[in-house]
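Structure record follows, encoded as structure tokens.
The complex is shown incomplete by one protein chain, all other protein chains being positioned as in the whole.
So that you can tell them apart, the chains are marked A and B in the order they are listed, and the count of residues begins at 1 in each.
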Amino acid sequence: MDKKEKDIILKVDNLTVNYELEDETVQAVRDVSFTLNKGKTIGLVGETGAGKTTTALAILNLIPDPPGVIKNGTILLGGENVLEKSMKEMSGIRGKEVSMIFQDPMTSLNPVFTVGDQIAEAIMIHEKLDKKAAFEKAQEMLRIVGIPGERAHEYPHQFSGGMKQRVVIAIALACNPELLIADEPTTALDVTIQAQVLDLMKELKKKYGMAMILITHDLGIIAETCDDVAVMYAGQIIERGTLDEVFNTARHPYTEGLFNSLPNIAERKERLKPIPGLMPDPTKLPKGCAFAPRCPYASETCIDVMPAERHFGGTHYCRCNAYDNEGFHLEREDIIYE
Amino acid sequence: MAKEKLVSQQYRKRSRAGEIWHRLKKNKGAMAGLAIIIILALVAIFADVLVDYEKDVIGMTLRDRLQHPSKAHIMGTDDLGRDIFARLIYGSRFSLSVGVVAVAIAVVAGVVLGAFAGYYSGGIVEDIIMRVTDIFAAVPNMLMAIVIVSALGANTMNLMISVGVTSIPQFVRTTRAAVLTVTGQEYIESARAIGESETKIIFKHILPNCLSPIIVRVTLRVSSAIISASSLSFLGLGVPAPNPEWGSMLSTGRAYLRGYSYMTLFPGLAIMITVLAFNMVGDGLRDAMDPKLKK
Partner (left out) sequence: MSDILLEVKNLRKYFKTAKGQLHAVDDVSFTIERGKTLGIVGESGCGKSTTGRCIMRLIEPTGGQVIFDGVDLASLSGRQMRKARKDIQIIFQDPFSSLDPRQTVLQAIAEPIIQNKLINGTAAIEKRVLELMETVGLAERLINSYPHELDGGRRQRIGIARALSVEPKLIICDEPVSALDVSIQAQILNLLEDLQDKLGLTYIFITHDLSVVNHFSDDIAVMYLGKMVEKAPAEELFANPTHPYTKALLSAIPVPDLRFKQERILLKGEITSPVNLPDQCRFFKRCYMPCDKCSGKEPGLVEIKPGHFVACHRCRIG
């Protein structure tokens, strides 16, 4: 087992995060566990409010406290628990071992500094380089992300959305992190620019041998860029496994619902099958399965008992009580390659 | 035919104003401030009933001068034997009225100008209004007030005018910013799409949605107007003697700081508490009106 342990870059166990507000408590993340191997990409997919961003912030120990409270759990980064580190130690880790890219490139960059300065700043915090050397390295980073090095002297407003996102990526990769967390990195971009940026990220990932957590609500992006998938709903990971396991042999009714909601390019006139209802209020979560009220397969057990993670072979796990009945299966057929 | 209850009446909900009041009530500081303001307003209105103007406020009894606080005079007497407590009560009229009237002047002028500047943004109307506003804003408030009062004479009316005029720029800017933000929202386009005329849109959709920042600024501006008025009176440029304006009471007390500090203490406290009260209410209103604060 030693070899396997060495391959693991991130291990999250039983993470539970609440936001304690004046009148109520938001259960943002509930008992989340997953593992990420070096050089691999895991996609964290879910809708608004599922808890994806909170999970990412927890890994960087950036949950605002107050009102955020980490109730339980460990986050082992390279073997060490991030949640037990001091502020100083975390500053050393952020940007160097773990970097994060946020969703909106328009507001991620500081408008009063040149892009070169912003990349150089990230470098100077972690490496012992003087200003000149750091700036040169910054220009090199720009070239790597496909922007001419001379543009390092320009300001963010002189770049388009797609280019700003590239600059953000350059800042994130400046110190060669082992893990990159990308929170909806292409949502705000046009589809052709999105294609360029995703392509760039794949290339860089290969070049640097980075592991990546890609947060998105777009299943298409997951299919293209990820090795593993974790589907989140109401603060929990309700299904996880490799790309093949989750996409081709989905087990959870919510996952099935997500696939059914998508317009199918092949069968264009087929009526969409949306999931009825809405995600539950995170301050008033039921004691059983959070998806039960919307689930077409729900039973009494589902409403009363919180489903535990069930193993479906390989690395495929799913939280669903319907499988208490032997022989239960989703309507969606497993996709089998000829 | 029996009148059926409207469905909308069956699902009664708090109106927006009600929602704001509900949030404000939770803020203890704001509620305390509101209580103080109400008491002050009542005192100012009924000042005539509470004290006798001729006897207590301006009646000079030199025999009683410079007496420390005692049972007969709970806040002592000033250098002319007048009861400070009585003067304080009567003085509330000046402070509150100057504060309110000055801000009223500023609001009317400022909101109208700011609304025009914001609605016709990008044109010469906006340019003219904003540059003139900039000029007014560049002159230090005190200086402007001194100039106006020196030119027109020191009395209560001119005090209100000068404090009012110096407050106009803030309202022009706040209103313009609010109008610009609201006009850029899609619901204004939506109103056009259903066929509403521009005038109707301005009064039905734009102005009502600009109220929040303006209301907050009003409450906060009243408190600074009171300070401005007091400062001007302190300098002798405000309400003339023998009227008991709090600021001029402060000024009189200056000469007697050593040994008779109560003469400055009480008017000073009065100003401070009034200003604090308005600020608490203003802050509370700002928080209560901010829709993002809860969720």
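Assume a residue touches a chain if its C-beta (ideal position, glycine included) is under 8 Å from a C-beta of that chain, and two chains touch if they have at least 3 such contacts.
Keep in mind it's a predicted model, so treat the numbers as computed, not measured.
Student: Please pick, from A:L57, A:I93 or A:M163, the residue that touches the omitted chain in the full complex.
Tutor: Once the missing chain is taken into account, the touching residue is A:M163.
Student: Determine which one of A:A134, A:L243, A:A292 or A:L330 touches the chain that has been left out.
Tutor: A:L243
Student: If you put the missing chain back, which residues of subunit B would it touch?
Tutor: With respect to the unshown chain, the touching residues of subunit B are 4, 6-8, 11-13, 16, 185-187, 189-197, 205, 208-209, 291, 295.
Student: Please output the residues of subunit A touching the missing chain, sorted low to high.
Tutor: Contact residues on subunit A toward the absent chain are 47-48, 160-163, 190-196, 198-199, 217-224, 243-244, 247-248, 257-265, 268-269, 271-276, 278, 335, 337.
Convention: only the chains that are shown with their structure count from here on.
Student: Report, in whole Å, the distance between the mean C-alpha point of subunit A and the mean C-alpha point of subunit B.
Tutor: Roughly 51 Å, centre to centre.
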